[in-house]
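Heads up, one of the protein chains got dropped from this complex, but the rest are sitting where they should.
After this line comes subunit A, so read on.
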Amino acid sequence: MKKAKQIQDMISKPFDLLSEELVFIILDLVAQNPSDLKSFSLTCKWFYQVEARHRRSLKPLRAEYLPRILTRYRNTADLDLSFCPRVTDYALSVVGCLSGPTLRSVDLSRSFSFSAAGLLRLAVKCVSLVEIDLSNATEMRDAAAAVVAEAKSLERLKLGRCKKLTDMGIGCIAVGCRKLKRVSLKWCVGVGDLGVGLLAVKCKDIRSLDLSYLPITGKCLHDVLKLQHLEELLLQGCFGVDDDSLKSLTHHCNSLKNLDASSCQNLTQRGLTSLLSGAGCLERLDLAHSSSVISLDFASSLNKVSSALQSIRLDGCAVTCDGLKAIGTLCISLREVSLSKCVTVTDEGLSCLVMKLKDLRKLDITCCRKLTGVSITQVASSCPLLVSLKMESCSLVSRDAFWLIGHKCRLLEELDFTDNEIDDEGLKSISSCRSLSSLKLGICLNITDRGLSYIGMGCSNLRELDLYRSVGITDVGISSIAQGCCHLETINISYCKDITDKSLVSLSKCSMLQTFESRGCPHITCQGLAAIAVRCKRLSKLDLKKCPFINDSGLLTLAHFSQGLKQISVSETGVTDVGLVSLANIGCLQNIAAVNTRGLSPSGVAAALVGCGGLRKVKLHASLRSLLPSSLINHMEARGCSFLWKDYNNHNNSNTLQAELDPKYWKLQLEEDIEL
């Protein structure tokens, strides 16, 4: 009798058999997709509670709901408030009170309107706070920094662009937070040698230190390089760091692995030699945009670090052939080389560099316009392990070279052939790279649907495809991609003038699609958009600029189905007030661009602005600035929305669009613009 009742109970409450631990394991697996998690928690009351107990990290869309959210999720450890532009002191005190003991990290990098008082609540209440991101708090002063210093257990601190902070504030943090491990002071232009020096003296555990764009000299580096555990030192754009101040530098910072001295205009070979002299275990070196010529002498300063060096970036440097040759022979364990925008790189230099680099994984030769097929052939034959190859605008490279790349480097995952002469045969050979995930074929005028069909058949792992202005592409090529690459997340078919709704319908099969850019596709209509909106549930970025047949009905479908949309551009489309206002239905929407959209009236725009609660950026025509009520603009700005007023005038007639769609005309114009 009793047993029967138990069985009865079990049938009526089948989930009682599940232990909480088991559900947690299930939740770990479900957690990949937020909407799945939502469905799970709505199953029954118990699931709802279990899900609340399980969740550790939160990224709320609105700060208003923080009290309720944090009451439900009691175990919140990571709180990312980067979607909430307006976080008041009250909100912070709510965070402190409700999840004080469990909270470990807070991200306030995109938030404003909190003050020292709110931070004090956070610092005092959240005793186990380990990480805080206060980047972009441009109004933050030393008093607030002194409050941050109360968070004694802090290990990771980001203060990027806190421009009003001075040495005094950093001094307080240095004394208060002794456990700091990773500190970023990028763009804190008020902090100098004294503050950084004190930080290095007081916080002995620092592993990573970002001092980019600080007005420091080499003086504080004497203290910084004494840190026993320092692994990463970023000195990007530190103009005060010069050879003389580093002259007497003697250090043995064997822990240093990553050094970024890019854009240090006053640092030349002499200073670099003393900087590198003690860093024997350096793995990554960034010297982009440095003033010195990468010559044979320069390469000799790498002598000390050559054994362990794995990555070197020389973007925008004046590189000589001898220098590259010396680097190639000295640093044979290099895995990553970046020579982006080094206009002086020649075939001989690159060939000598890669000759012995059997382990090379990543090569960036973007805009090295002198390179031809000779050096690319050398790269393909010497570096069989290549994973990433970026060679945008190497337009002298012959078609055969691409065939060789696909043939020799089978492990490629990332390829950037933007503005190159690659053709269908090249694509056919590249399609044999099974693990290819990102392929950029923008402005490749020689490729056609046939080439894309090879990619569709071979590269099933493709996540990102860029076909910007590759005008040889039609619906056939896109449909073969959609069929073969079901993991596609990002696609750009801007200015592919032959694309129609058929492509969009076939792309709607890619259920993972997140970013869809179809700017300047004159043939796509709302029917195609509806297909994407209905089937691609993860859609978050949408660019419909200059698609004249997109109108309100398309936006209404979007508003109904694409609840995850964050960014949309409807400039120069047929959208009117009705469509724009309907977007208010999408809760996550953050960015709207609606410039030169003729059907919009000021009142319609105003209604849409008020309706979309989470807006962060709005791009509108400058004429609307005077037409919209100033109280509304103030209200929006107080809510954390910034306006971009564009005042270019659209000569909106079909001729300009036609002209823009013609690649030859467009390229000519671009070159004229550059020459001007």
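By definition in this document, a residue touches a chain if its C-beta (ideal position, glycine included) is under 8 Å from a C-beta of that chain, and two chains touch if they have at least 3 such contacts; residues count from 1.
In this text, contacts and distances are computed from a predicted model.
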item	value
Protein name as given in UniProt for the chain not displayed, "3-methyl-2-oxobutanoate hydroxymethyltransferase", "Mediator of RNA polymerase II transcription subunit 19", "GPI-anchor transamidase component GPAA1" or "C2H2-type domain-containing protein"	"C2H2-type domain-containing protein"
Listed residues A:P67, A:G280 or A:G599, member touching the removed chain	A:P67
Among A:K125, A:R207 or A:R469, residue touching the chain not depicted	A:K125
Of A:V23, A:L103 or A:A149, the one touching the omitted chain in the full complex	A:A149
Sole contact to the chain not displayed, among A:L194, A:L296, A:V476 or A:A622	A:L194
Residues in subunit A touching the chain absent from view	64, 67, 88-91, 93-94, 96-97, 113, 115-118, 120-121, 124-125, 141-143, 145-147, 149-150, 167-169, 171-172, 175-176, 194-195, 197-198, 201-202, 610, 613, 631-632, 634-635, 637-639
